[in-house]
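Omission of a single protein chain aside, the complex is shown with its protein chains in their original locations.
== subunit A ==
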């Protein structure tokens, strides 16, 4: 036993060898011990047992190997235990046996033997159990080596677990009562814990981490005592609450060791029944507040809350009521528990305390509260208030500057997100919500804002008052404008910025109210907020506002109609007229003209058709000027802002398409616009584009507003001339002829009587000739093939028309010759 005071350090090979050697001795001595028992020789048996137990005096084995050796000794000792219990064989008085084992020369074997005899002694009922228990317990204090002591204590508890004067046991009465049974296990627990904690100091400081891991593995040797306590029949609710718990908790918090407190506080919850916890919640929580600041309260609180929530969910009403106000209990102790985090963390750690753990506890409490009290909305606010208060105190710490770890910020986000999901906009009415948000930096505030937006959009929650809009938009302002702490690079990541803004846009479609006036007010409120966002945000946000406002026009129209039928009392006149809405649309789109002319052009056009439709329905000339104004704006925009020729080409089609749907415009105004756009078509950069665009413009003489066959023909003739010139200079453009043919067929089909079958016939001929010609030139052969396929398709179509089962249709095409 040379290295008795040291701590095992040898390699794995050494450990294996040491264990093998000790095992060999244990086996040998056990063999002789059993031989002695067989011949009822007490003296020899004790001697061999003592030798065997001496192997446990080693300091060279690692805890896990020591444990293995212990198990071997324990199982051999059961033979001796059986022998002691059989008085007929050893023929000794128990008191004598008890005395005689104390002559063993070495303390460790002496105490192992004593514990073994004590079990038989109590069983014999020759002396009161309580006295023997007390005596052994006292004597066992003689071993103060942490590892050896801890295992001796474990042996003691294993040997005597069924020899206690527990309520209802055979040893009760003269042998004592539950108090004695409790006292025995409690003392053993107490001693075990102290020994266990001391293991950390055994050996060189540099190996402390490894030692602490090994110590952690041994924790059940301490925890087993708590299990034994919970298994006592005399452990009634009353006994637990009044006697057991105060002592246990006092002990746990008095041992200033993080691992011990962490493990034992959590074990207490696991080991004892939930009913006990509900009754003693106050005691438990106040003990938590006394725990070391380094103890991580989250797993402990989460375990407790989960167990209570499950228990109460299954319990009947009566039980729940008798449980009292659990929320208030938790809440009143929570602040103390949380603020442990603000205390300086032991020695050696400098700097800012981490707020993540206490915030995690609060997030768990939030979850617990929401599941247990779904109707008590104000509880949510109270918890948010606790978080805000905690953060306030954190900010006030000297030298911390309020810098929050990412993890802590995430936890605040978690705290805010939960109620947002269940309450939606309701959270904004909470007193402490905004206060808590203010502790976050820009990025985190933006994330919370996005979660809020998502919660509203995904649950399809309506925005139904101007106050809603104001509250929400004030809250999500990190998304809406540049704030004081908005980083300069915000918006540089175009993809992400677009995603954020598009999420915001969805809010506009959540505006819902039966009164068009209220909807209008909400939209103007939104427009006001969006206006502060600058051009980079307006590009996104103005469009939805525009369309939502445009949607008000048919709604107001319907309202007016109902008012006419049902009277002013049933349907009050709208304060916001359609005219007002059109003015709003005008202002909104004007803001887009410079930054996004493509979008603005479309919006002018859509607004003009809408105004035209209202004019068509009302017929009083009030909306014609509006429709015309929008068209004029579109033209001005087209002329001034759109310079790219392919965009011009696209724009001409948009304007022509729109004009085709307009019907109530003053004829002079219509002509004015259509002439202008046709002129632009004729001035496009490339001739083929000109040809196609002017051909599209021919539609302006054959639409809802106009039916002028002669002008259609004139327009088409201009196209044919352009086409001729184009194909002459570049036979690769030969396909244009087939497009012209298609356009002529179209007018022939829609009964434009200036376009006759003769035209079709000669165009067909022209197409065939030009394609044949273009085929011969390798430069244009490819395009000519395409044109030929197109012509083939057109011929097939015409053939179908000629063969149509519709006799009238077939007759119209009958004269056409398709060679």
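Criterion: contacts are C-beta pairs under 8 Å (C-beta built on N, C-alpha and C of every residue); 3 or more make two chains touch, one makes a residue touch a chain; residues count from 1.
Throughout what follows, contacts and distances are computed from a predicted model.
Participant: Assign the chain not included in the display its UniProt protein name, restricting the answer to "Translation initiation factor eIF2B subunit beta", "SUMO-activating enzyme subunit 1", "Vacuolar protein sorting-associated protein 29" or "Origin recognition complex subunit 2".
Facilitator: Of the names offered in "Translation initiation factor eIF2B subunit beta", "SUMO-activating enzyme subunit 1", "Vacuolar protein sorting-associated protein 29" or "Origin recognition complex subunit 2", the one UniProt assigns to the missing chain is "Vacuolar protein sorting-associated protein 29".
Participant: Write down which of A:261, A:369, A:610 or A:648 is the residue touching the left-out chain.
Facilitator: A:610
Participant: Any idea which of A:498, A:617 or A:810 touches the chain not displayed?
Facilitator: A:498
Participant: Decide which residue listed in A:550, A:716 or A:784 touches the omitted chain of the complex.
Facilitator: Only one of A:550, A:716 or A:784 touches the chain omitted from view, namely A:550.
Participant: Touching the hidden chain in the full complex, which residues of subunit A are there? Just list them.
Facilitator: 457, 495, 498-499, 502-503, 505-506, 508-510, 543-544, 547, 550-551, 553-554, 596, 598-599, 602, 605-607, 609-610, 613, 650, 653-654, 656-658, 660-661, 696, 699, 703, 735, 738-739, 742-743, 745-746, 749-750, 789-790, 793-794, 796-797, 800-801
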